[in-house]
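A single protein chain has been omitted from the complex, and every remaining protein chain is retained in its original position.
Let's look at chain A:
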């Protein structure tokens, strides 16, 4: 009785991980290998078994347990011979233990037959990046994105590669595509703003930090962020994850805004993107507001760093 109960509980947890694509590899592997040991999962789980096997496979690779990974992979490739999705898993398995050259060759062979296999193509690009062939990776990634424009994560990856090579203006232009693809997502806006800040395009960063705050606090009344924190734990748990994330992100954006206004007020900076610089009066007001907002966040909780922040803001 209890074993079936734990089994169903474990399966429920795993299904939950799958739905939210949580990467809790240790936990998945522990639960998954227990279910594998219990007997034939494909008989018990029905059609869910295949998704389960894939999940356990990836977790096993993540943790480095090749044996269990092989077991899952065998079951999957027996069930779906010639499936491209299993091909990708087989490729991951090769990557785990063989040299990158062999994995590259494996992917090349698949791409020769089916040149538009997006998943394989992306894995190939990831190997190229991992082995240091940045130039080739960028080239391939650009070609990939020219074909599959909608792939948001690939644009982020491209921006990341550019940033790692200090090519901030190129990073900005690839991030602009992520903004187009997900205009309501404040995280990409924040990344854009921070990249612009790093590229020393302070007026642009100033604007984008403001946009980010506007998106993140879209549904909140002014000052509501702080109030919801003050109401205590019970309420905070009721608030769903997104709103909590919104708090963190807008705090970070206020910090960024403060940094920008400080620079804009102290030095005359130019904008490579010809972004108009707001009037000095406006900047001063924004500076005041940003200081207030950051202070408000740090006054309501007695977290660490409070003194440092106050000192940095010049309000001890």
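Some notes on this structure:
In the analysis below, contacts are C-beta pairs under 8 Å (C-beta built on N, C-alpha and C of every residue); 3 or more make two chains touch, one makes a residue touch a chain; residues count from 1.
Heads up, the rule we're going with is that contacts and distances are computed from a predicted model.
Here one chain is missing from view; checked against "Cyclin-dependent kinase E-1", "N(4)-(Beta-N-acetylglucosaminyl)-L-asparaginase-like", "Glutaredoxin-related protein 5, mitochondrial" or "ER membrane protein complex subunit 3", UniProt names that protein "ER membrane protein complex subunit 3".
Considering A:30, A:165 or A:180, the position touching the chain not shown turns out to be A:180 (whole complex).
Listed residues A:5, A:21, A:150 or A:267: the one in touch with the omitted chain is A:150.
Although one chain is not shown, part of chain A still touches it, namely residues 114-116, 146-150, 172-173, 176-177, 179-181, 183, 189, 204, 206-208, 210-211, 213-214, 217, 222-223, 273-275, 278, 282-283, 285-286, 288-289, 293.
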